[in-house]
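We show some of the complex, not the whole, and keep each chain where it was.
We just call them A, B and C in the order they show up, numbering each chain from 1.
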Amino acid sequence: MDDPLVIAGEKFASRLIMGTGGAPSLLGLETALLESGTELTTVALRRVQTGTEGSIWDLLQRNRIRALPNTAGCFTASEAVLTAKLGREACETNWVKLEVVADDISLLPDPVELISAARTLVNDGFTVLPYTNDDPITARKLADVGCAAVMPLGAPIGTGLGVLNPRNIAAIVADSSVPVILDAGIGTASDAALAMELGCDGVLLATAVTRAADPVRMARSMRRAVQAGRDAYLAGRIPRREDALASSPADGRANLDLAL
Amino acid sequence: MDDPLVIAGEKFASRLIMGTGGAPSLLGLETALLESGTELTTVALRRVQTGTEGSIWDLLQRNRIRALPNTAGCFTASEAVLTAKLGREACETNWVKLEVVADDISLLPDPVELISAARTLVNDGFTVLPYTNDDPITARKLADVGCAAVMPLGAPIGTGLGVLNPRNIAAIVADSSVPVILDAGIGTASDAALAMELGCDGVLLATAVTRAADPVRMARSMRRAVQAGRDAYLAGRIPRREDALASSPADGRANLDLAL
Amino acid sequence: MDDPLVIAGEKFASRLIMGTGGAPSLLGLETALLESGTELTTVALRRVQTGTEGSIWDLLQRNRIRALPNTAGCFTASEAVLTAKLGREACETNWVKLEVVADDISLLPDPVELISAARTLVNDGFTVLPYTNDDPITARKLADVGCAAVMPLGAPIGTGLGVLNPRNIAAIVADSSVPVILDAGIGTASDAALAMELGCDGVLLATAVTRAADPVRMARSMRRAVQAGRDAYLAGRIPRREDALASSPADGRANLDLAL
């Protein structure tokens, strides 16, 4: 596997993590997930019905996509910890996407409760992937308490506004000892590519695909956008210049001609 | 061929048009061009030496990539028209990427000379693809005199600043009766994706690939970025929202569960 | 007069040029104009009724604000030239704000007709202030044919989108031998300040004031914003830094303490 995403020692060929929220039907969701190439998909715990035929759980099992239970809808550390523990039993995984939001309007993470819940869950043996704001210090604290990755938002959930503060994401990447996954805010392909170009190790998105007019095509778009952004990051882009630079200067032409 | 780029009746599976400027070696250029998937590549006329073994011309012929001669280095309409005619004989094509720049510092198009040259060349039977600024009215005039496409800049040549004025590009697309190719300014993958999301029919770039630290990897990145941007455009992205929107609202969850 | 705006040898203490369009009443317009501190105000020629008591013309005369007739509504060079000549007779001034727009939807300047009209009017003895797009080459051509200033748009008329492409405005300023007035697109105070910080010599706006909920307060805001932007430009702002810099470093503190 070339250039895999590695989280807590597990390797993933795809750097696109999908969510399932917003999907109008299971069938459409399945096709979109397959087209996206994702190998890791978050599921709201209350939606998961393990063992039920025809469930999202079954869909993921059938397609060998790893399920990542999340604690969506939790407002306090204790609520999130309890939900995570129930998820661990139900899904037989100690991985959890940790969400502790401050209210159900902004859906923004509560940094204090989040760090507290992360500490508790790490100490209880969980592999914790926290959804956080784009503050570099909060991200650092989450890594410091032992999270396996940090997942800052690009913009509030469901807004499709992209990466509102690229410098913060770049600062998190520069500072982070664990993988950085851009989570929330992605609206379209260029947003996902940009996140990867900023050095993120992966991108997590849901509604940008599930609520697009054509989810399957958008899933394909996101798969390629994440690959393109990763390649662009590794390829070493040209510097930004304030002044124009001819791609074919006269002397450059001459030199190249001589070389033929 | 699914969703081809059509210029003057010719179909191209790839929407990425490459330039050759800035390439340090012919061998590296060839690998990058192949990785980019391009089917149309611009060449500065003075650099083309048709019939010379080992030339760029030979490279393109061998790989069945169509050569698009350009008039780089021309400052007046008459100079550009003369150069285009020489190119037509040398390359046996009546297609031309028309460049008429105002000076060799800014490398910005001279709109008056450009429109004049375009008119002359169209009347002389050329298929004219003009490199223009991002002014919607200049683009309209170029289409009106019969250009086969319009190719506005995202930013000045070689700057890698991306699309500085997305609204102008979107306005050109909305208004245009011919294909719109974003030409110049692309620095990285997200720039190319954004151009396509704005509705451009294709992207033309050179130094973003040829001068990247790893041109081949960047070529692959750009191929996918253009595809991703095109798909995102066609897939119908989610609207931008100022307020958050839960991807997994409680009632949505309930409905989906019932549907299983 | 400290740091005056000088156009064609005439000095203005205020760098804010106002338009009158969009004003719901003459009374409100007068108060707003006075609050703005403007000394130069554009008027659509068809609106001017010189000699009529209670007209805009009278208002400007009474308040010793210089009237700058414009050629709004003209689509061709010949139409604009004719209108300018009528304005010269009616208003007894050879100054003209030259507008030649491509259509009445986009209201964008037609660069070819604009340059042509400017040349004709300059040759006929007019002091020409052309409303142009933000293309540096078009601005250069307008200066080259003898315009007394160039007035690039920040954004399309009436959009209030501010300065969409600051690099183009800065490039025009860097290149220009005549004053540069940012004309069109201003929505709020920070837009006007930014235009001045980019090096513009003045700002021209109308609807941002006349259609604000409180035009008089917005006029005051714009007056100060233009002054603030001019001062910021002259004061030499701190450089943008990617990394934080303590304003009170330990050694700095020590040094300052010693100095007391």
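Keep in mind that, in the parts below, contacts are C-beta pairs under 8 Å (C-beta built on N, C-alpha and C of every residue); 3 or more make two chains touch, one makes a residue touch a chain.
Worth saying up front: this structure is predicted, and the values here are computed from it rather than measured.
**Q** Fill in the total copies of the single sequence across the complete complex, 3 being in place.
**A** Copies present in the complete complex number 4.
Please note the rule applied: only the chains that are shown with their structure count from here on.
**Q** Considering only which chains touch which, how would you classify the arrangement: line, ring, star, complete or other?
**A** line
**Q** Please state the rotation angle, between 0 and 180 degrees and to the nearest 5, that superposes the Cα atoms of subunit A on subunit C.
**A** The C-alpha superposition of subunit A onto subunit C needs 180 degrees.
**Q** Please tell me the distance, in whole Å, between the geometric centres of subunit A and subunit B computed from their C-alpha atoms.
**A** 31
**Q** Quick one: report the Å distance separating subunit A from subunit C, using the average Cα coordinate of each chain.
**A** 46
**Q** By residue number and range, which residues of subunit C touch two or more other chains?
**A** 167
**Q** Which of the residues in subunit A come into contact with subunit B in the complex?
**A** 19-23, 25-26, 44, 46-47, 49, 52, 54-56, 72-73, 104-108, 156-161, 187-194, 197, 206-208, 210-215, 217-218, 220-225, 227-229, 231-232, 234-248, 250, 252-253, 256-257, 259-260
**Q** Over in the complex, which subunit B residues touch subunit C? Could you list them?
**A** So the residues of subunit B in touch with subunit C come to 102, 106, 108-112, 115, 133, 135-138, 140-141, 155, 161, 164-165, 167-168, 171, 175.
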